[in-house]
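Left out: one protein chain. Kept in place: all the others.
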Amino acid sequence: MRRLGWAALALLLLCLGAAIRHPASAHEAAMAVLELRQIKPTQYIGKWVLAPTFDPGQIHPKFPRQCSWMDPLLECGEPGFVGPMSVDNIGSNLSAVMVHVIPVNGEMQSYTMSAASPRVTVLGLAAPTWQTWFELADTYVNLGIDHILLGIDHLLFVLGLIWIVRGGWRLTKTITAFTVGHSLSLAAATFGLIGVPEKPLNAVIALSIVFVGVEIARLRRGHAGLTVRYPWAVALGFGLVHGVGFAGALVSLGIQRKLLPVALLSFNIGVEIGQLAFVLLVLALFWAHRTLSASLPRWGAALPAYAIGVPASFWLIGRMIKLLTT
Amino acid sequence: MSSLSAISPARAAAGLGTASLLLLAASPAEAHIVSSRLGDFYAGALHPLMALEDLVQWLALGLLAGMQDPKRGRWVVAGFPLGLLAGVALTHAGLLPAPPRLFDGGGMVVLGLLLALAIDLPAAAVAGLAVLLGVARGSANIDGLDAANDVVLFGAGMLLSGYAAATLISAATLAFRRNGAGWRRIAVRAAGSWIAAVGCMLLAFALRAGVMQ
Partner (left out) sequence: MTTTCILRAARIVGAGVALLTLTAGAASAHVQTGVAGGLVSGFLHPLTGLDHLIAMVAVGIWGAQLGKPAIWLLPISFPMVMAFGGALGVIGVPLPYTEIAIALSALVLGGAVALRWRAPFWAAAIVVSVFALFHGHAHGVELPNAANPAAYGVGFVSATGLLHLCGIVIGAALRWPLGERLVRGVGAAIAALGCFFLYAAVLGI
């Protein structure tokens, strides 16, 4: 029994190490925005308005067949700049590429490509078709899933909530409250109703995880903290904060206003899909541990609190330093 | 209670089955898409789940642990993931060569026979098998790692997916065979004989490939 405990401890420490090593910077995920401004009926001039951290020459966009791309000039034959385009080397250092097309007369159009859906159809001046909406939804649902799966700080917060609330109806209410909270603030931030600078925001997100870690430790000593008594309130409150964090990925792209509601909705759905998968996995593991009666030994009962609290404190300190020194 | 516990293992099994089928539908080439989309952590977590050699052996280990008394079977929960990590680390450091292909079939035959014959194992044997298989699979899966990948994240991903798979499969097996008729034990043992049979054929393929070289 004691040896099993040691093995569990080793396992947890390793996860901890990996968690700290993980950059946890999904909100700062690299995006690149290419602006294509029409100068002649068949000619566009390209400019990286949001350049990636590396040389943009490494991004290989593929334009419709009738077009030829001589950076920064795009020359299109008949019927102009319409048809499928893609970026085939979106990698781990770049999560999405957005293209803004600005015609001489007419509205700006925007298209988003990501690793999961690297192909879009450029419309020209025509109105959006059902295919446009479908491509948009596909892209943003996947972006949302990626965003939550890579956002280890969000997942750690959710893990803390599950650890405290355990399961059943209370957990359903708590997770729903977190969802409502982050959906509201995600929408508000995306439409520009609220704006929070990124650095303090990230520090507060780290703080929320530290808070949950402390609550777990207190619970073990018999103090029923705020999260234990009103889990849904804590989930709602911090959900509002985390939602603003989610918005960072969307806002920095500067998507066309007409497409924004659908993009936002799809992105949110993606986030919920990822979150639900994570919650179900954690609950399945809880069930498995009960079934195998493989629980932590008494002396190791504090480990979960530390597993959640230590990386969160690490992030908090790091983000505070970043906040104060710049 | 009984209705609840009767549903959960079935649901768990269905979930596991669907998940592995979905993963199988993805070709090995897509493992690299995962890594470029979601990074090295998820590459490490998903790479082993995309090869049948891994899926069958992971399943066999989980089934075997689930057929033991939980006090002994639960050693896979820690043993297997730590073994995986050790395998990744040792092979990455150049201290351990990747296992020959005979190991795939051999592992299936050993685990499958233990299952089919319904042999009760002591805790040390469960832990030992889990660590051994972990080391072999961790070492074999290092081919999913490019020079550009971060080995710490890759190893951590594999550690966590090994932990989740071992825990879920053994718990689902335990719940499945514990509640209900005797035919459930038989079904798990029959699965073991199928796994041993697959391993037997794999051994033959590996032997023939060895002779032809």
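What to note about this one:
By letter and in written order, the chains are A and B; residue numbering begins at 1 in each of them.
Here, contacts are C-beta pairs under 8 Å (C-beta built on N, C-alpha and C of every residue); 3 or more make two chains touch, one makes a residue touch a chain.
Source: prediction; values computed, not measured.
Judged over the whole assembly, touch between the missing chain and the shown ones holds for B. Check B:45, B:63 or B:116 against the missing chain and you find that the one touching it is B:116.
Across B:43, B:56, B:86 or B:121, the residue that sits in touch with the chain not pictured is B:56. Mapped onto chain B, the footprint of the missing chain covers residues 21, 24-25, 27-28, 51-53, 56, 104, 112-113, 116, 181, 183, 186, 189-190, 192-194, 196-208, 211.
Here is the rule we use: only the chains that are shown with their structure count from here on.
Separating the centre of chain A from that of chain B, both taken as means of CA atoms, is a distance of 31 Å.
Chain contact summary for the complex, chain A toward chain B: residues 4, 7-8, 10-11, 14-15, 17-18, 21-22, 90-92, 115-116, 146, 149-150, 281, 284-285, 287-289, 291-294. Contacts from chain B toward chain A in the complex involve residues 8, 12, 15, 33, 35-42, 70-71, 73-75, 77-79, 81-82, 85, 150, 152-153, 155-156, 159-160, 163-164, 167-168, 170-172, 174-175.
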